[in-house]
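Beneath this line is the structure, given in structure tokens, with notes to follow.
As you look at this complex, bear in mind that one protein chain is not there, while each of the others sits in place.
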Amino acid sequence: MTPLLEVRDLRVRITLPATTVTPVDGVSFSLNRGEMLALVGESGAGKSLTCLALLQLLPAAASLAAGSTALLDGQDILALKGEALRKIRGKRIAIVFQDAGASLNPVLTVGDQVRETVQAHLPVTRAEAEARAISLLGEMGLPEPATQYERYPHQLSGGMRQRVMLAIALAAEPELLIADEPTSALDVTVQAQILALIDRERRTRGLGVLLVSHDLGVVATRADRVAVLYAGQIVEEAPTRELFGAPSHPYTRGLLAAIPRLRGPFVATSPMPGSVPDPASWPSGCRFGPRCPERFARCDTTPEITRHAPGHAVRCWLSERAR
Amino acid sequence: MTDSLGVPGALPREPSGRAGVLLLLALGAAVLLLPPFLPDPRAQPDLVAGVLLPPGWDHPLGTDHLSRDVFARLVYGGRVSLAVSLGAALLAVTLGAGVGLVAGYAGGRTDAVLMRVVDAALAVPRLILLLLVVALLERIPLWGLILAIGATGWLGTSRLVRAETMRLRTMEFVRAASALGAGHLRILLRHLAPNVAGPLVVATTLAAGDVMLLEAGLSYLGLGVQAPTPSWGNMIFDAKPYLVTAPWVAVAPGIAILLGVFAVNLVGESLGQRFGGHHR
Partner (left out) sequence: MNRWLLRRAASAMGTFLLACTLLFFLMRLTPGDPLLRLSEDRPMSPEALANLRAHYGLDQPVTTQFVAFVGGVLRGDLGASIEHGGRPVVSLLRERLPASLLLGATTLLLNFSLGIAIGAWQARHAGRRSERWVDLAGLATASAPSFWVAIVLAWAFGTELRWFPVAFMYDPLLPADASPLAHVIDYLRHLVLPAATLTIVTVGVTARYQRATMLEALAMAPVRAARARGLTESRVRWRHAWPNALGPMLALFGLWLPIVVSGSVFVESVFAWPGLGTLAAEALASRDYPVLMGTAILIAATVVAASFFADLAHRWVDPRLRTT
């Protein structure tokens, strides 16, 4: 079976006045219909650029390196241009950004923004599009959707705005939803509601979901698989249960230790010291080396990502030594 | 921001900015160096046969209605026009910086009152203000003109400097200076003023362009630089009646103004990109 989305060797370059950096450096993963893959990493790991690159929405200074491919049902969407690209965006791949408050246009009503997306991709009249928009708003859990339709983004709460963004994303029945930190600007309870909503759509519509988060705890209950991103590269990828049960990369273990526990005795969480280095000064050898508590001599050479169990791949010399 | 102005490394990077600098240097060099080689701009050699001659070998830009050499008058007029621009722009920006620094630093009531007055004054276009002032003074001397144009041009700059000062006031180094017991005046002059210098250079440049146009306009209405002193504006004023028979007499000074203002604006634009001091 061809996967819904297969990303191979995705590289994003940014040209700075002095030098060129590669903040996304050879990312590969695949995603099936109805599956939820979580992409997890600290800020600066390259998560958002990966999302933007898939829809060719990179900022002007950034560009895709040659050799990057992203196959949607076998078709390379990174090679699309103009009208063909427009027909993919929103129609087959939808994206929800982190800050719904900033992503909604302040001068248009929320209903208008749902409706125009319906009209952009489906052969419907304005009235039909409006009816669909209202029912979508209702499905996303907005009370009195016909009233909300007429309101402006600033009149809604953060959670409501993210529901509107989801309604927009689902307006044209996409096959793939990219959710870039969809909940990190929200309260914990609202976070859970939004995630449940995304999960429901995945089940009922067979939607493939790429869920991006900096917080492993957020994705633990919903994702089928998790890919951990560090300094522009995937360092570990595994089914969720296995990743939580037997994390192989020291970085993954660090992320897990940093999840605050809700049950049991309160232990001070131990956030890893340091932060993701700037793309201009990535260390040679293993990029996590300088922060790694288990560093040894071999880490001065660059590890490749290798599969050491079915569906479980790691980029670390330790796991090789264990085998 | 570390490189100082005036060294070759401070030349603008964009070609248009460089073109502006070169154009200004060329204009400056022309009005400073050429006069010894030119005929007296007041000389009226031949009021019978030498009037309104078209451009030619003896008179590269022809002669005007009093048989004076247009090119010589253009160069001498350039001295006056450029001097007035520079003087009035510096005066305006100095006044604006003073008011802006005080308003931004003092804040509170002082600031409210000052900005209220600036708002009100901005409601009357600068040209109209100038017309009112200049109309009262017959045969305004050159320094009076500079004073009047400068004194009516500081409003925009004061707002710019005020905003910048308010931003800087809360910053660490100003607080530190204040904690170390520096007086208000010392903080204003030693700590705040140098930090608004970048935007001020931009403001001065752009103001010089505005002044050049205003001086030309006033002179064109017969209210600016007074005959027989030539200026680009009053040359157009003099040439008006002969437009049909001798268009070059009016066209030449117009192009000179256009080039001067354009060059100044080009420089201002590239400086603005460097210092980020946009005020329009």
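What to note about this one:
Letters A and B mark the chains as written, and numbering starts fresh at 1 in each.
Quick note on the criterion: a contact is a pair of C-beta atoms (placed from the backbone, for glycine too) under 8 Å apart; a residue touches a chain by one contact, two chains touch by 3 or more.
Just so we're clear, the structure is a prediction, and the values are computed from it rather than from any experiment.
The chain we do not see here touches A, B in the full complex.
When the omitted chain is restored, the residue from B:Leu25, B:Ala43 or B:Ala120 that touches it is B:Ala120.
In the complete assembly, the contact with the undisplayed chain comes from B:Leu213, out of B:Leu168, B:Leu213 or B:Ala227.
Of the candidate positions A:Val107, A:Ala127, A:Val188 or A:Ala297, contact with the unshown chain belongs to A:Val107.
Check A:Glu116, A:Glu139 or A:Asp199 against the missing chain and you find that the one touching it is A:Glu116. Hidden from this view is one chain, which touches chain A at 55, 57, 86-91, 94-95, 97, 99, 102-108, 113, 116-117, 120-121, 152, 154-155, 165, 168-169, 171-172. Within the complete assembly, residues 16, 116-117, 119-129, 131-133, 135-138, 209, 213, 216-217, 220-223, 233, 236, 240, 243-244, 247, 250-251, 253-254, 257-258, 261-262, 265-266, 269, 280 of chain B touch the chain that is not shown.
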